[in-house]
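This report refers to the structure that appears directly beneath it.
Here the complex is missing one protein chain, while the rest keep their positions.
Here is subunit A:
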Amino acid sequence: MNQGQQSNQGNRHHDDDAALSEFLASLMDYTPTIPDELVEHYLAKSGFQCPDVRLVRLVAVATQKFIAEVATDALQHCKARQAAVVKDKRDKQQKDKRLILAMEDLSKALRETLLPNYGYARELLEEI
């Protein structure tokens, strides 16, 4: 059984490896919004040393994904805030339609991303 598991795992490894290398190759076609030079600069500052461009792209894409997640969360908060403020049914059209990134939305979104159980922990504390 162990051997079966291991062989299964071996197969999975193989597939995953293939997928990974495929993905890395496909990364070269995708140009991340965060430029390569910027990523290289900050990676060099922290000691990351790699001549492979694909890894730099991977880091760039990972960062972009992170930022995009936080931004999406902040956008949701912003929209929720705007929906909450309904002063006048007449003015609904003339409300501030522009979605502006504000500090409070950003901080909320970040807190939820980095500390997923923050709210839960707080509740626990309050219980105590």
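Things worth noting here:
In the analysis below, a residue touches a chain if its C-beta (ideal position, glycine included) is under 8 Å from a C-beta of that chain, and two chains touch if they have at least 3 such contacts; residues count from 1.
Quick note on the criterion: contacts and distances are computed from a predicted model.
Its record in UniProt calls the unshown chain "Transcription initiation factor TFIID subunit 8", which is the match among "Response regulatory domain-containing protein", "Transcription initiation factor TFIID subunit 8", "Septin" or "Cytochrome c oxidase assembly protein COX20, mitochondrial".
Counting the whole complex, the residues of subunit A in touch with the unshown chain are 9, 12-13, 16-17, 19-20, 23-24, 26-27, 30-35, 37-39, 41-52, 54-55, 58-59, 61-72, 74-75, 78, 98-103, 105-106, 110, 113-114, 116.
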